Structures are given as structure tokens and as C-alpha cells.
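Would you mind keeping the following structure in view while I ask a few things?
So, chain A:
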Amino acid sequence: MALGHVLTANRLSDGIVVFLTATSAWSEKIDEAVLAREPLAAGALEKRGAEFEDTNLVTGAYLIEAERQGDAIVPTHVRERIRACGPTIAYLGAQTPPCQADAPAVAA
Partner candidate 1 sequence: MYRYDEFDQAFVDQRVEQFRSQTSRRLSGELTEEEFKPLRLMNGLYLQLHGYMLRVAIPYGTLSAVQMRALAEISEKYDKGYGHFTTRQNIQFNWPKLEDTPDLLADLAKVEMHAIQTSGNCIRNVTADHWAGVAADELADPRPVAELIRQWSSLHPEFSFLPRKFKVAVTGAPADRAAVKLHDIGLRLHLNEAGERGWEVIVGGGQGRTPMVGVTVRDFLPEEELLGYLEAIMRVYNLFGRRDNKYKARIKILIHETGAEEFSRLVEEEYARAPRPSVEIERKELDRISAYFAPPAYESLSAVEPELERRKLEDPEFARWVRTNVGAHRVAGYGIVNISLKPIGGIPGDATAEQMRTIADLAERFSHAEIRVSHHQNLVLPDVKLADLYDLWTVLAVNGMGEANIGLLGDIISCPGLDYCALATARSIPIAQSISRQFSDPQRLEEIGPLRVNISGCINACGHHHVGHIGILGLEKKGKEFYQVTLGGHSGTDASIGGVLGKGFSEDEIAGAVETIVDTYLDIREDGESFLDCVRRAGTPPFKEALYAPA
Partner candidate 2 sequence: MPLLKRDGAISDDSWITLGDEDDVPAVGDVIVPHARLPLTVPGRLGLSLPNDLDVSTLGPEISQVCLIVLTFPSFADGRAYSQARALRNTVSYEGELRASGHLLPDQLAFMVEVGFDSFDLQTDRFPVERWTQALEDVTLTYHRHLSRPGQSPIITARHAG
């Protein structure tokens, strides 16, 4: 189990969901995010997020609980899994196949 926290936000200009990476960049892919394993590290992520909000790059930054599963990072909560991955239904412009965010967070 590699449970920790990832910092997420919406990019101000287009609203797209982004995640903070180890190099202080914002990625649209949660798998590229930096996973803070300890409260102190998570606190540092939050602080960095606030700085990015002050410079108007992102808005609404917050921490989510997630865990590393191989190369993937999977949020604990269904809401965050859908937010990270996209709608779970086949809509126009969807990735094919649609996200399987309802898959269990913790591999059996």
C-alpha cells in the first residue's frame, strides 16, 4: 500500500483538471503527479498550490487521497477517480472506451 496525497486544481484559463508534478509543473495526467506520502510533504504541496493560485495559473487547488498502483495513481474516492479520468459514460469527445472510474480503488 502506497497511500498518500496528490494536489489537484483546475487550470484557470480553460478549467481543465490538472495535478502537480514533482517538477512543479501541472499535468493533465494524474499518473504524472507527485504523491506525498507524509503529512509534511502534503502540506508543502498545498503551499505550492496556493502560490500557483496567486499567480493565476490554477484555481481551487486541494489535496486528494490516492495510492500508487504500479505506474498508475488511483484516488480513493469515486468522485476524485471520475474527476481525474473523465465521465464514465460514452459521450462525444470521450476517450474510448470511457473511463472506468467505478473500478475498485484498491486492487483485490
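In the analysis below, contacts are C-beta pairs under 8 Å (C-beta built on N, C-alpha and C of every residue); 3 or more make two chains touch, one makes a residue touch a chain; residues count from 1.
On the choice of candidates, all candidates are chains of the complex that A comes from, given by their letters.
Note that the coordinates shown come from a computational prediction; the quantities given were computed from them, not determined experimentally.
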{"item": "Candidate touching chain A in this complex, from 1 or 2", "value": "1"}
{"item": "In the complex with candidate 1, residue positions of chain A that touch it", "value": "10, 12-17, 53-56, 59-60, 76-79, 82-83, 86-89, 91-93, 102, 105"}
